[in-house]
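Report on one structure; see the data block that follows.
Let's look at chain A:
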Amino acid sequence: MNLQEIIVAFFLLVGIFFIITGTVGLLRLPDFYNRIHAPTKATTLGVSSTILGAVIHFYGFPPADGFKELLAILFIFLTAPVGAHMLAKAAYHSKIDLWKDTIVDERAGKRVIGEEKMPSEEKLEKEEEERTPE
Partner candidate 1 sequence: MISLILHRVTRVIIHILLIFSIFLLLKGHNEPGGGFIAGLMASVSIVLVYLTYDIETVKRFMPISYPAMIALGLFFATGMGLGGVVLGYPFLTQTFDYFQIPLVGEIELATALIFDIGVFLTVVGATLLIISSIGEGS
Partner candidate 2 sequence: MINNLAVYPILIPLVAAIIQLFFAKNTFVQRVLSVVSSALILIAVVFLYIDVRTNGIQVYWMSDWVAPFGITIVADLLACFMLFLSALASLAMSAYAMVDIDANREKYFHFPLFQLLLMGINGAFLTGDIFNLFVMYEVMLMASYVLLAHGSEARQLRGSLHYVMINLFASTFFLFGIGLIYGITGTLNMADIAVAVQNADPDTQGLLTAVSMMLFVVFGVKTALVPLFFWMPDAYPQPPVATAAMFAAIMTKVGVYSITRTFTLMFPGDEFTLTVIKIVAVASMLIGVLGAIAQTNFRRLLAFHSVSQVGFMVLGVGFFSPMGLAGSIYFVMHHSMIKSSLFLCSGIAERLTGNRDIKKMGGIIEKHPFYSALFLIAAFSLAGLPPFSGFFGKLILLFAGAELNEYIFLAAILVGGFLTLFSMVKIWQMAYWGKREPEFNKVKVGSFIWGIIILVGMSMVLAIFVQPVYDMVLEAAEQLLDPSQYINAVLRK
């Protein structure tokens, strides 16, 4: 077991630790706003270090190649937060309750734009009852 392998193993283990943390967080945390922290942060880190490990595995340490992989890391760092941000924003907009694990309507009030499709209050309420997932 040479140095390179040790470094690779280290990165991989760190990666998998974060990934499993993210997943467990996703599963165990109590509500959405808590949960969204776990996967975005943890997995971003986890995946990045996994990729680093792979790069070192394939191209040695310090890596001789691996531009593509590093680009991937960059992208993950760029995009994962944006996705999470948008999602949180969406969750906020769809009035997910902050403190309770409420049953949430997935498309309530989306009719702001489509005026002609605006159903009556009554119907909306009724639909809401029907829509309740699970």
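We adopt the following convention: a residue touches a chain if its C-beta (ideal position, glycine included) is under 8 Å from a C-beta of that chain, and two chains touch if they have at least 3 such contacts; residues count from 1.
Regarding selection, all candidates are chains of the complex that A comes from, given by their letters.
Quick caveat: nothing in here was measured; it's all calculated off a predicted structure.
Any copy counts here: identify which of 1 or 2 touches chain A within this complex.
None of the others touch chain A; the one that does is 1.
Please name which positions on chain A make contact with candidate 1 in the complex.
Listed in rising order, the residues are 71, 75, 78-79, 81-82, 85-86, 89, 93, 113-114.
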